Structures are given as structure tokens and as C-alpha cells.
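For reference, the structure discussed in these notes is given below.
One chain of protein is taken out of this complex; the other chains stay put.
By written order: A and B. Residues from 1 in each chain.
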């Protein structure tokens, strides 16, 4: 079992220790569940009430909370509690699971496929004709890669992923299990015998350093490409429709969906379960609250919420309508009385 | 074809027969579609209007509906219509599909894996190093089980499931196809070159007698565990984020999502498409109506609905605002007239 003193930890993360430097720490946990030999963190004022009862051996804390500290604990003051705690988690975590480079003998790789250096390809992986796999990429068991797919370097593709023909995956991306990249976009036109499929002739392009959560689907474009730019982070069960474009470092939380041909700028944040209409533009840095339905374009920097989504002020007014209507009802009753009094005179 | 008389069925399910004991039944169907040789059930008062036109040979019914019965049918009065009908369905259903114990020769099981007695392992299953599979567990074709996974006894794991490294599955659980257990939680911190992944070092632990529907995802914890306790029932396409805890016998209907570190108590019911914010607590026995978005903790026993979710009384008031505003508008116009009359005097 790994163990470090409070002093050693403070040095590792470059923090300022307040308390006993010799406290021995052997693991990390939450504020609520940590024991005397564990380290935890206090991420926001919200959790201050739980501080007194915590049994943690050391508590990471930001500068601005330093005045609020109560006695009986050891603290490490650090600039970024989240980053520091992540570093500590890695120290005490079990050894990460890794896969040595190599191709499992059961993998079925077409002879026309080009495979780079130091690649790991798991059991029962299927890679079809004319695809390319870059150096240092790992592909988990059971994953399917169709024809003419281009996969760059140092990607981590989990087991049971599906990447359909001609899609392009850049470098250093992480795709989790159940992800489907390049299924057909959803398009139909009415015909005399019913709905007729509109061919989806484009591809999906994913740039670099993108993470895509389990069971998320990214549809191929009707023409040209559905495009996920670098450093985009997508959670589980998100739906990206055909011809959507997503700008750099945008975050999309679980179960959100973006309809066809919409464009998201850089640094956008979509909360969970957000719906974005088709053919609209969401500007750089826009924040959309979870469960909102956005029906029209949103200028850069705005915060919107609700369905149909509106600005915070409008939303708050709408949300407070019950109070307002009660007050109106009360006032109206008063006026009625006053009028009655006037009449009686 | 199996056949039973109304009398035989009444005896099997311990119900009281009203009508012809010799009616022959060869199958089961719905109230609307049942024919003379079929048995059906009337589950609630709501469907009483359809009773007259039903051609069913026998109708299961609860005691409290006994007075409402119309002539021309055979009835069996029983305590729990739902349970009784399930029993009858099993009598007339085709033989269930079962898999004899054995390991398909195509399964790729690391030699370090411990496999119990009477286990079924299907075609192309992959089980990686140091995992454990308990007695009487069956694992469907194409399922992936990562390194150091512990799976207990008598689990039924469907085809094409993914269980990632170090996760723990107890006993008598059912996991349907497309389920992903142990994908990374969704966590990032801003860095100078964009968003940086927060390591997800924990696991998923599923206790006993849990059912998880198709394409549901349960993310591994940032640290320690995401925990689904015994007898929890989860429908399809549900998203359980990292470090969530779900109490015993809680029901989560399809397409719901629970954000990181939230805790659900025992016997909670989430309707379909519910969203639960991160870092909140849902008390024992809470009921959340379908499509609701819950943004703050809910005390035990409450019923909440809407987005943001509120109590029934508040929700009903909010829902009835259009009526209230119309009434206010009318009253205001009356007052205006009265004031005008006063002025005219």
C-alpha cells in the first residue's frame, strides 16, 4: 500500500500545509467518507457545513476558503483544488490497466490495412479494407472499423466501438464503448409509396484530443462532413446529427442532442439533456442549462435556459409567474374592495 | 398447443371463478384483442368501457371491480391481477430460450480467469486477465469483460455487453445488450491548452438482483465507486454518472440520467426521461414524474414534477396559470367598467 505524509503531499502538489506534517495518508476519498488516513478536498463553500464532521487526515482547500477553516484538521491550501486532487488520486489509485503493443491473433485485419508502430489491437477487432491505423493507437476488443477509415496516432478506442467507412479520426482521441461514428444521417422525402431515404454520402471527421462517451452516436453527413473539432468533450448517450459542426473545447453533457446542420462555436457548454434545433448557430462560449431546448440561434457569450430557451432574466421572470399571479390576485381583490367602498359612499 | 380449462386456471392461480368452468383457454392476450379461447385481464377501472366488447374466454379481475362486472363473460377474481396474469403468460408462452452450461470454443478467455461451475459463455466472448466468473452465470455472445472484473453467481449477461476493468457485479443480476459498465466518468478541468481529462480511478459496483436495460451506461467513479445497490431496476438508455449511489429497490425508467455524485435512496421511482442534477440527494421513496428535471435535493417520501421540479401543489398552480390569468384579465376589465361608472357619476 502506498503511503505519503501530509508534508510529502504538500510538496508534490505545491501547496501550503497547515497542520501536522507527519500525518500519514494512504488513500483519497470524499469529504463525507474519508477516514483519518485519507485525504479529501473541499471544492466549494456549499460543503463547508460538512467540514466539522469530516474525519479526513488532510483536506485540500482553495485560498479563498482559508478564513473559513475550523480547527482539528490538517489542510493543504492550493491554487486549483480539482487539479491537485486529480494528481493525488493518481498516486493512490491502483496501477492503471494498460495494453502492451501487439495484435491479438483473433483480430481480423484486411491485408490492405496499414497499421503503424506500437499499436495495440484487441481480440476479435475487425478492420476492413484500405483503412489506416496510426502509431501508438490502441483498439479494444470487438471494435469494428469499416472500409477506408483513417485513424491517426495515440488514439484510445475502447472495446465494442463502431467506426463506419471513410470516417476520419485524428490524434489523441478517446472513444468509449458503444460509440457509433458514421451511421447514416436521418433524412427522408415523401414519395408516392411512402418515405424515401435520402442518401448520406458524407463522412464524420473528428480532429484531435476529443473524448466521446459511451453509446454516443455521431452520424455521417448527407454530403461533406459532420465535424467535431479539437479538444471537444462529449459525454455518454449524446446524439450528433448529420452535418453538425462543433467548435474547439466545447463540452456536451450526457443525453444531449444536436439536430442536423447546426453549428456550435468554441468553448460552448451544453448541460445534460439539452436539445439543439437543426440549422441554427450557437456562438462561442454560449452556456445552455441542462434540459433546455434551443430553437433558434444564440449569439456568442449568452447564457440560455428553458424550453424554448431564453435568457436568464426572461427565464427567471417566467419561473416566478406563480408568485406574480398570486400577488396580482391579491391586489385585484383589494381594488375591488376599495371600489365597493367608493360605491357605498 | 397447451390448453387449460377456466377451472384449471382458477385453481392454478388461486382465484375464484365466476362463469363456465369448462371454457377452454389456449393463450393469453390483451382485453382488446383476445379471442374466445384466450384469457386476458382488466387491470384498472380505466378499461371498464372496453369490457363489454371483449371476446376473451376468461377475464382476470380484482375483487374491487367485482361489482362492475357485466354479463356474458367468465371471470376469475384474484388478489393480484398483474402477478396472476404473469403466471398465466408463462404457462402459454413458448418454451423459454435457454443456454446449456458450456464455453463456446470461439470464446477468448485469458488463462488467468477463474470460471465457476455451470457457467455458459457464448461465441466470441472476450474475458481478459485475472477476472472471475461465478457459478451459474451466463454470458451472451460478443460480450467483453475487461481485466480484474469480478462477476458473481447466477448473473444473466446478454450478448454485446461491455464490462470494463475492475468492476464488480454481484449475484442474480440481468444486464441487457449494449449495456456499458465502467466507461470513464466525464470530468475535465481547464488548462492552458484547453480542457484536460480528470483521471477516473474508481470502479462500478453492482450488488444483487439488479436489472439493467439495453444500451444503459454506468460510468466508473472518479475515485472509489459508482454503486448500484440490490434489487434496483433500470430501464433502457439510462445514464448513471460517476460516483452516483442508488439505493435498494429503486426504479429508473428509460432515458433518465443521474449526474455525478448524486445519491438516490431506497424505493425511489424516476419516471422516463428524468434528469437528476449532480451532487444532490433524493430521499427514500421519492417519486419523480417523467420528463422532470430535479435541480436540488428532495426529502424522503415527496412527489415532485416539472423542470425545475417542484411539489404537486406548486406544479398544479403553475400549470393552471393560463386559466388564472384569463380570469384575472376578465375581473380587471370589470373593475375598469365599475371605475368608469363611478367616474361618470
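Convention: contacts are C-beta pairs under 8 Å (C-beta built on N, C-alpha and C of every residue); 3 or more make two chains touch, one makes a residue touch a chain.
All values derive from a computational prediction rather than experimental measurement.
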Residue among A:19, A:122 or A:257 touching the omitted chain: A:257
Contact partner of the left-out chain, one of A:2, A:35, A:63 or A:331: A:331
Among B:67, B:313 or B:343, residue touching the chain not depicted: B:343
Given B:178, B:202 or B:260, the one touching the chain that is not displayed: B:178
Touch residues of chain A, complete complex, unshown partner: 108, 124, 126, 128, 142, 144, 146-148, 160, 162, 164-166, 178, 180, 183-184, 186, 188-189, 193-199, 201, 215, 217, 219, 222-224, 237, 239, 241, 243, 255, 257, 259, 261, 273, 275, 277, 293, 307-308, 314, 317-318, 321, 324-325, 328, 331-332, 335, 338-339, 342
Where the unshown chain meets chain B, residue by residue: 28-30, 33, 80, 82-83, 86, 89-90, 93-94, 97, 104, 106, 122-124, 140-142, 158-160, 174, 176-178, 209, 211, 213-215, 230-231, 233, 235-237, 248-249, 251, 253-255, 272-273, 290-291, 319, 321-322, 325, 328-329, 332, 335-336, 339, 342-343
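What we mean here is this: only the chains that are shown with their structure count from here on.
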Centroid distance [mean C-alpha coordinates] between chain B and chain A, Å: 25
